[in-house]
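The block underneath contains the structure these notes are about, expressed in structure tokens.
Excerpt of the complex: some chains, original placement.
First chain written, first letter: the chains are A, B and C, and each begins at residue 1.
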């Protein structure tokens, strides 16, 4: 019986990396992102710390690309893989712009990560989460949300549509796959995540931006919940955030 | 100064027709649906009752088709049209199916009415709602939602994603265009609508299905609300509905 | 068969008065407030405009006082009264204060209008809303809510608890009495109401405060909804309000 694996889509700096490192403490992790270069340092880092990691460049918005990725995973881990955890952390494109200046194509493109991407990722991973109770914890599918999962702000219609949509899918999958023993969760990340890229965003008071490690620990906690006590939705925000 | 008009997308039997008839009591109405045949009886009916109606076959999921429709409207009513009310009532395709049996293409197609359609319709009509206070009531853009606007049920991920998404857009547009004097509303229709097609659905106890005329009257009420007292979201359900 | 009446609790300046005037166009109205003096001008005004109005000083937080009021109503209109509409518009006391400075007694007192008051009012009026379809419209019980019905803000725990609580009651009553033909609604008034008292609050840009007449018209619309198309919850806010 092969060891269960964890698959993280959107394994970029910030949440994705932190989640990958956290789950790598218990599982071989497969990391998906657009480019191999962005994956290599994280793979190296996990490997050097005694974990097992594999990076596969994938365009999750393409069912074909996601299918090839699953083939590569099975080539490595064997056809009978079990997915202990699948984390969908691919960012929706964020662009605040007056509605009447948005172009149809650009609008649709902003939706693809949540619509095509979340769909492809869930379809590719769920079959390997249904094959029994091999793991220590119930298999877990987690979607990363945002403030815009609950509120459509001015100028952010595409982003909000994307995040509301992912939340709809998470609920629908939780209601379908929960009774089959799969734990489907949705996390509303309500605040700026503390990364290199966000150094200049907002204030830099201590703890005013979300430490990705905090998110990773909460995702791990969700994964460890027993079948009788699943959390479907959590919010995560800095102590000082207005909400 | 030309008389303001009302545009109803999704002018099929049920809600669309009832809304068209109601708004035709005060405005010339332009009715959009896929086929001319489905529009003709409604146009005739409104005309015979003393109203003014024009049916334009339109694929609202195509920006080009929606653009042509706006050209036809301006050909008829003049280039300086004012839109008093725009109602987006195009149905999202509804298909309850196990998630793992859904095909990517079919999944995306179910989302098009809410994503491309709602986007194209709002972009095409809003510019003609911003040009001042010519009308008796604030210009009004209403989106028709459903139970699935708030809840992602098992087997309905595409439908829920579509309806959550439209709600996100309605909120975002309300926050952007409200301060410009445009009233953007979203109606959660929570129950079966009483039409020919739904005769065999559920129970036929009196008033257990929603009379489309009731929806039309509520949409009209939303339209008449003054600038200081806009309702963004209402729910509408039969007295006997479980919720 | 006696003519159905409307009862408005909290018939002070602002929403209460506007609702009373609106419903007085169709029904004899009974107006409740703490003091006779505050009721007299409104009773006179409605009477002079051809309506029928009766003011009864009532402490709705006292079941005994509410019972006496119902006796007075039956003395005037006969024992077989029918209540077409009952509007609970009694303000919760509003006091923004650091939590640790709040006194237990003061905290409880802030809750009484919503807890005891809403309970007493609903218990006293619902029996007269169940006795059949004598009226033109389904009998309607409306609760006035606020921004704090949905959001517990800092320093407003008592106010929010009061408004969340009223909303809970409105939902519970809607689910119990809806199937019996009584329309129970809850309105979230999200903004400052334009009255003498609020002249100095916030900005005085046109339409930036809610015209009570707008609220009254929406309450009347709720009352006219048919049994197959009840709205349970609406929000009402100025076009320029941030939310």
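Everything below uses one rule, namely that contacts are C-beta pairs under 8 Å (C-beta built on N, C-alpha and C of every residue); 3 or more make two chains touch, one makes a residue touch a chain.
Since this is a predicted model, take the numbers as computed values, not measurements.
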Assembly size in copies, with 3 chains present: 4
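The rule is short, and it goes like this: only the chains that are shown with their structure count from here on.
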Given subunit A and subunit C, the chains that contact each of them: B
Copies subunit C and subunit B - interface residue numbers shared by over half, same or different: same
Gap in Å, rounded to a whole number, between the CA centres of subunit C and subunit A: 46
Mean-CA-position distance for subunit B and subunit A (Å): 34
Mean-CA-position distance for subunit C and subunit B (Å): 32
Per-residue overlap in subunit A, given as positions that touch at least 2 other chains: none
Residue ranges of subunit B in contact with subunit C within the complex: 138, 175, 178-179, 181, 183, 194, 207-211, 213-215, 217-218, 221, 224-241, 243
Interfacial residue positions of subunit B with respect to subunit A in the complex: 63, 98-100, 102, 104, 107-108, 111, 115-116, 119-120, 122-123, 126-127, 148, 151-157, 160-177
